[in-house]
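My questions will all concern the structure given below.
The block that comes next holds subunit A.
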Amino acid sequence: MSSRDTIFKAIRQGLGRGPLDDAARAKLDARIAEPPQHIRATVDDADLVARFAQRFESRSGTTERIASLADVPAAVAALAESYAIAPSAVVGTALGELAWPEGWQIDHGAATIDVMLGVSLAWRGIAETGSILMLSGPERPITHNFVPETHVVVLPVEHLVRHYEDCWVALREAGQGAPRAMNFISGPSRTGDVEQTIELGAHGPRRMHVLILG
Partner candidate 1 sequence: MSDTPTKPRPRVGLFATCVMNAFRPSIGFASAKLLEDAGCHVSVPAAQTCCGQPGLNSGDEDSALALAKQVIEAFEEFDYVVGPSGSCMATIRHDYPNLFADMADWRKRAEALAAKSYELLSFLTDVMGVTEVDAEYHGTITYHDSCSGLRSMGVKGQPRQLLGTVKGLTIKEMEDTDVCCGFGGTFCVKYPEISEKMADDKLANAAATGADTLLGGDLGCLLHLAGRLRRKGSPVKVYHTAEVLAGLADGPSLGEAPKEA
Partner candidate 2 sequence: MEFRSPEFKTRAVHALHDANLQKALSNTKAGFVVKRAQAAAEMPEFEALRDTAAEIKNHVLANLDHYLEKYEAAVTAAGGHVHYATDAEDARRIILGICKKANAKRITKGKSMVSEEMSLNEALIGEGYEVVETDLGEYIIQLADEPPSHIIAPAIHKTKDQVADLFAAAHNKPRKTDRAALVAEAREVLREKYFTAEVGITGGNFLVAETGSSVIVTNEGNGDLTQTLAKVHIVTSGIERVIPTLDDLSVFLRILARSATGQETESYTTFSTGPRRPGDIDGPEEYHVVLLDNGRSKMLGSRFQDMLRCIRCGACMNHCPVYGSIGGHAYGWVYPGPMGSVLTPLIKGMDGTYDLPNACTLNGRCQSVCPVRIPLPDLLREIRHQQFRKDMTPKRQKQALKLWRYVAERPKLYHFAERIGVRILASMANGKGKLRSLPFDPGWTGARDLPAPTGRTFLELWQAKRGDK
């Protein structure tokens, strides 16, 4: 008997039954097709942007409001200058064609070990926890989120939602199933592994800056 069969047999033996009948299976499948909605954290803030920013900043992230996508390069350049980061970045093509200042080197490929700055487009922002949701795809390389020391994320306000669950609704509406990778990111990388004292930049980005667009 394969390990799979052994385990399924043991599970059913433990539960004191054979395989579920069709009716029971249909009921469970229906639970997946129309997931029950559970209790959530109350998010009654009138100003979701303020809540998002407050929560994100509580975990050492930083935010900035910009008016249009065209403002992204200048905001990134200013940030790079303030931290003395060289004018070079990996940028997902999901952000479209941006007019970068002269002297900037922009790469759309996967992040390599020496990349110091990444600029990405968030798929959603979640006001409840002040988190962003990144999806993987050819236009949104996942390495951009984790390899660079500084990560700048553009979050269009129309994509700021209240709860995690709002993301699932949007994801199901998009009808593509789950992408290969999805990341809720809620601030810079951190560790408490040395004497339970928080240090930033354990492995992922040391700095995270969200440009709230709109």
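Criterion applied: all candidates are chains of the complex that A comes from, given by their letters.
The criterion applied here is as follows: a residue touches a chain if its C-beta (ideal position, glycine included) is under 8 Å from a C-beta of that chain, and two chains touch if they have at least 3 such contacts; residues count from 1.
None of these values were measured; they are calculated from a predicted model.
Checking the candidates 1 or 2 against subunit A in this complex, the single touching one is 2. Subunit A contributes residues 2-4, 6-8, 10-16, 19-20, 24-25, 28-29, 31-32, 35-42, 55, 58-59, 109-113, 129, 131, 136-138, 141-143, 145-147, 163-165, 168, 171, 177-197, 199, 201-205 to its touches with candidate 2 in the complex.
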